[in-house]
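Mind looking over this structure? Questions follow.
Of the protein chains in this complex, one is absent; all others appear in place.
On to chain A.
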């Protein structure tokens, strides 16, 4: 008599095994390693006020890294994400100022404008079937030009006028750019936005139908379509998610400085992608996590500020930044390999 073989899907896996199989595991280990390293390398790193600075730096990247990670899991890129943040801030600021309206009007119209750009990206991608690299590179360049051209045509200079004395500014600032005092240390509200986005995105990915669609579209688009996944809608939705993140970041930029320079944001799109990749997203799509992107952003924040806290030579800053990120990613990769081997 032969023993009945149990279907492998019915096998019980231990919690430990489950944790090892998570895409963010490597990034968590990388973050812990970077944290321990700078705790020793920089005297001032462990102070609460310093950690608040690090968390702020991580949060402004992290807010964008979350939707960018979702998009990458869905198999696409968005090179326009960096300047879209600036576009969103500019739209909000100029609409409020030019109409002499309550700034909340600008904030909501800016949301519509930004989402429309996201829809445009998604629509162009799904209609033309061109690689997202090309489509969003086009949007990136167009937005860079629009940011400057429109700002100059409307405001007369390359930065917007201050909206700090307008109605609604103080309440909008509370929402997008205030500080929360915890035990005598001030934390920026962007940290809350970041955590909320991570939680929401994780819920979507792991607990909803949309999450399954995102993984399916990124894993194999044609197969997903064949089994009835609304591929086009999912892709457009992902670009709208990036636009939503850009809107939050853009409003933070506007309400913390009250005016916006039109040339900002160029180059950040790559840093968002880097954060998502350090966090375990595959460049080829179909694999990754939102929590991972948060740890990716945290690693980036800790390294970029840690180098300053450690008071290393400023001329070598970029070298150290690159080297530390590479090391963190190598550790990440190694941990994941080990985890897969134990499966």
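Here, a contact is a pair of C-beta atoms (placed from the backbone, for glycine too) under 8 Å apart; a residue touches a chain by one contact, two chains touch by 3 or more; residues count from 1.
The criterion applied here is as follows: contacts and distances are computed from a predicted model.
Hidden from the displayed complex is a chain whose UniProt protein name, among "Cytochrome c oxidase subunit III", "Aspartyl/glutamyl-tRNA(Asn/Gln) amidotransferase subunit B", "Winged helix-turn-helix transcriptional regulator" or "Sugar ABC transporter substrate-binding protein", is "Sugar ABC transporter substrate-binding protein".
The hidden chain makes contact, of the residues A:159, A:178, A:212 or A:232, with A:159. Of the listed positions A:40, A:133 or A:317, the one in contact with the omitted chain in the full complex is A:317.
Here the missing chain is touched by one residue of A:105, A:195 or A:327, and it is A:105.
What chain A contributes to its contact with the hidden chain is residues 42-44, 47, 49-50, 52-54, 56-57, 60-61, 96-105, 108-109, 112, 144-145, 147-148, 151-152, 156-159, 162-168, 186, 190, 252-253, 256-257, 259, 261-268, 301, 304-305, 308-311, 314-315, 317-318.
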